[in-house]
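A single protein chain has been omitted; all remaining protein chains appear in their positions.
Note that the chains are named A, B and C in the order they appear, and that numbering of residues resets to 1 at the start of each chain.
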Amino acid sequence: MNLGALLPSAIDGLLLGCVYGLAAMGLTLIFGVTRVVNLAHGPVIAMGMFVVLAVASGAGLNPYIGVLLAAVVGLAAGVVIYVVAVDRVINAPELTTLLATFAVNLIIIGTATTLLTTSPRAVDVDLGALRAGNVTVMGTHVVAVVIAVAAAGALYAFLFRTRLGKSVRAVAADRAAAELMGINSRRMLALAFGLGTALAMTAGALLATMFSFNVLSGGTYETKSFVIVVLGGLGNPTGALIGGLVIGLLEGVTAVVIPVSWVPVIEYAVFVLILLVRPRGLLGSRQ
Amino acid sequence: MRGMRITAAVAAAVLVLAACGSGTTSGPKTLKIGFTASQTGAQELTSKRQVEGIKLWADQVAKAGGIKLKDGTVLTPQLVSYDDESKTDRVQALYTKLINDDKVDFLLSPYSSGLIKAAAVVGEQNGKIMVTAGGADDATMEQGFTSIYQLYTPGSKYLTGAIDLMLAMDPTVKTIAIVNEKDAFSTGVAAAAKPYAESKGLTVVLNEGYDSGTTDFAPLVNKIAAAAPDAILGGGHFQDGQTFAKAVFDKQVAARFVALLVAPPEPTFSAIGAAALGIVGPSQWEQSVKYDATTAAAAGATWYGPAVADFVTAYQTAYGAAPSYHSVGGYAAGLVLEKAIEDAGSIDAAAVRKALDALNLMTLFGQTQFSTDTKTHGKQTAHQMVYVQWQAAGDGLASQVVWPVAVRTAPILPRQ
Amino acid sequence: MSALLALRGVTVAFGGLVAVDDVTFDVEEGSITGLIGPNGAGKSTVFNAVNGVYRPRTGSILFDGRDIVGMPSQRIARLGIARAHQVVRPLTDLSVLDNVTVGACFGRDALGLVAGRRRAAGVLEQLGLADRASQPAGSLNVAQKKRLELARAVAAGPRLLLADEVLAGLNPHEVEEMLGVFATIRAAGVTILMIEHLMQAVMHLSDKVVVLDYGRLIAVGTPAEVQADPAVIEAYLGDPHAAERLLADEP
Partner (left out) sequence: MRATLHGLHGLPRPFLPVLLLIVAVVAALPLVTGNPSLREELFFMLLLVTLATSVNVITGYTGYVSFGHIVFFGLGGYGAFWSMQVLGVHFLVAAALGVIPAVLVAVIVGGAVLRLRGAYFALATLGILEATKAFMTNFEPAGGAVGLSFNFSVYANYGGAKSAAEMAYVFMALVALGAITASYLVRHSKFGLALMTIREDQDAAVILGIDPARTKVAAFVISAVFPALAGAAFFFKNGIIEPGSAFDLTRSIESLVIVVLGGIGTVAGPVIGAAAYEWLRGFLITNPALASFQLTIAGVLLLVVVLFATSGLVGVIRSRVPRARGWLE
């Protein structure tokens, strides 16, 4: 065992964890407000990647314009997904909403596979690297962290500082009570779905500036998001961000002491254990 | 009931044979060849290349008037294929359909070892001959099959050649890291490379697999950097290989030699720019390697089929892109089958099997000879891997054949 | 009469909040006992302690002489304590017959499916729901759902029935019918402990009335005794509505 990799891996893990956390925030926001586990989360992340590809390679613009655009497209796409697939069954048992969002998953994946193929893609972003000793931090990672934190901050400002954001939170807390207060809950649910999707697509866009990807790449990040969301407490955006850091760190550090291929085993075992021991998440309140 | 069914089947078979018998004298006939293509799923890209190769072969044979047998029969190839979605369970159902409903005469393989394994079981069950391209798995060919023939050099030799090449380049290399994708093919390759490296006096300082679909290689690369090996061997498929190479470059891992599976021979590998520089990869075929009647004679093999340059031109014309080794594999699979049918003088399975067993062929794909040992029947024994390396060429990068020495287009260079 | 159910110094607390405070009383076998008190007096909490939903912090609950504190609810149910809830919770997607069959199959008698169905059909007949048997329970109106709730409890063949405001929300005619139902249940030998706000009904039906206030037991006695008890009147005066009812509904 060589512990020389410990520090660089911990740093890499934390940086990437921020982006994982951003993606998971999208999933957890949607769940927190609408009580829907969004199975279209992965394809939505992949859509974010392709927005960057289109902007950078297609239009030849700065890839970070693509990141911004991904957020806007995500907001719109999320509202559309809610209106088309979720609204009608919002009060149905969870299997119904799970399958409704899974149908959206199939539609996006099917269409994207046909139109874009599953060929690997990459957006070449070179922002150099910071080096100190055996630690190398890629510029793209640093920028991704800054954007991820800014996006999370913006979400919080929106939820806690604006009237609209407070309405969204009221709907999350108690839909019926919010309606009695005169809030149009359907509009808030749609907005939450839009915001969640925007976060997921932004995360996807940031991932595209760091790694290669294809139409199906969202899948890995979707399952990771599930793990993170449970870790941080289903429906808890702060929890998701911290959960992302924890998973990022866990991935980086455990890989140093055990073979990397065992990392997912640990990750999923932890996931199930947390569900069993503290279903509200490590950061959530006890039942 | 079973007895009755068998009787009926035998009666049907007799009728079919009788019908064939009466019509063998001459005239054009269709030669049905079945396979599945992965139009969707993980194997989509490479499968498409392979299918393009198969189609080009069939078109050329048809244009040339078909396969002419000694007895005057002319066979026109007709391709039958379905989408297997890159899924093993679909493959089995579809090959059964090809054999029983479409009544194909011969089978070609899907792309990738996993799918081939599944298809081979069905082919073997039905006694259908299948020539495989796109699959280099050793284990598949050690399962006691009698009708499956492998065109590719088996995976166990993918990295052993790279080790020879590395030591020829720099005998002072002492420590290596072997890191591979955790899938059947790459794990098999890595498993064969490790004892070979140790037999050459090398120390394996790190030997790990990573998950298929890994995009973040930072933890693994940090670990490699900490172990500071002289060389890195491994990889898996295209996407992970490319991403891994980029991570190794970004993290400035100072290995003198890096060899990866599958990815480097793909022209688009160079999209990662300077990160591709110096990366070595095994290839089943490279355009610059000349196979012709002379090399055939030197190897004691029979030369067959078009010249490399003619093929490349035809492929360019047909598809508007340069062929990769996957394309040539598909084309050569057809070619080998064609030659065996010619030699056998019929499409009778037993006769063609005998012809394939006896084959020692040189085509534009290289040499082909199949094992006749019962344990490894059908396994490729003669085809040679070549190794390419991405080297600086003017402003950009060029892939050069660096090994074997006899066919190289440039000498191997240490990385950085 | 011996006590079928006996609470001895039962205290139920949630964190610092004491909902039931050192309560002791008996429910005699074969009797109807009324449990009354102003809102928030801890009546439903007593029920929840008896059927094992809450675990008392101290004290014991003896059912037929056996301490049932700490037993899981399903075991208590099988011992023969059935409960009709204040808030009706029918199994919406199941038929009315199936709802009642559940009671018969998993209660004290734990009947087989066939016998359970038969009993359920009988109970539905008895409670006037027979014509609704094949309807999904979700489609019943409130009064019918109340009846269903009671039918399900009765079908279990309980020794003790905990009836939690079964009459609430019913019109006078329906109340009248329900009182008949209670009489029938009692005639079948089932002991009843009922929480009820309708004083007239409680006073009319009960052999004994237990009064709680702020979690504490303030009076036990015959209906006439508790109505005359100054502590009870005072407790109810804190709740004008209840006091009004208490005084107006003289039997």
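Here is the rule we use: a residue touches a chain if its C-beta (ideal position, glycine included) is under 8 Å from a C-beta of that chain, and two chains touch if they have at least 3 such contacts.
Predicted model, so just to flag it, every value in this text is computed and none were measured.
The chain not shown here makes contact, within the complete complex, with A, B, C. Contact with the undisplayed chain is limited, among A:54, A:68, A:99 or A:116, to A:99.
Per the touch definition above, the residue from C:102, C:143, C:168 or C:220 contacting the chain not shown is C:102.
Only one residue in the set A:85, A:125, A:168 or A:207 touches the chain that does not appear here, and it is A:85.
Of the residues in subunit A, those that touch the hidden partner chain are 31, 35, 37, 84-85, 88-89, 92-96, 98-100, 102-111, 113-114, 223, 226-227, 230, 234, 259, 261-262, 264-265, 267-269, 271-272, 275-276, 279. In the full complex, subunit B makes contact with the omitted chain through residues 1, 5, 8-9, 39-40, 82-83, 87-89, 92-93, 96-97, 99-101, 114, 117-118, 121, 124-126, 139-140, 142-145, 182-184, 187-188, 209, 211-212.
Listed here are the subunit C residues that touch the chain not shown: 51, 53, 72-74, 77-78, 82-83, 85, 89, 91-94, 97-98, 101-103, 105-108, 110, 112-114, 116-118, 121, 134, 152, 156.
The definition used in the following text is that only the chains that are shown with their structure count from here on.
Taken as a contact graph, with one node per protein chain and an edge wherever two chains touch, the assembly fits none of the named shapes, being neither a line, a ring, a star nor a complete graph. Remark: the per-chain Cα centre closest to the mean position of all protein Cα atoms belongs to A. Subunit B has its Cα centroid 39 Å from the Cα centroid of subunit A. In subunit A, no residue touches at least two other chains. Of all residues in subunit C, none touches 2 or more other chains. Of all the residues in subunit B, the ones that touch subunit A in their complex are 40-42, 44-45, 182, 208-211, 213-216, 218-220, 222-223, 225-227, 238-239, 242-243, 246, 250-252, 271-273. The part of subunit A that touches subunit B in the complex is made up of residues 2-5, 8-9, 12-13, 16, 113, 117-120, 122, 124, 129, 131, 134, 136, 138, 207, 211-214, 217, 219-220, 251-252, 255-256, 259-261, 263-264.
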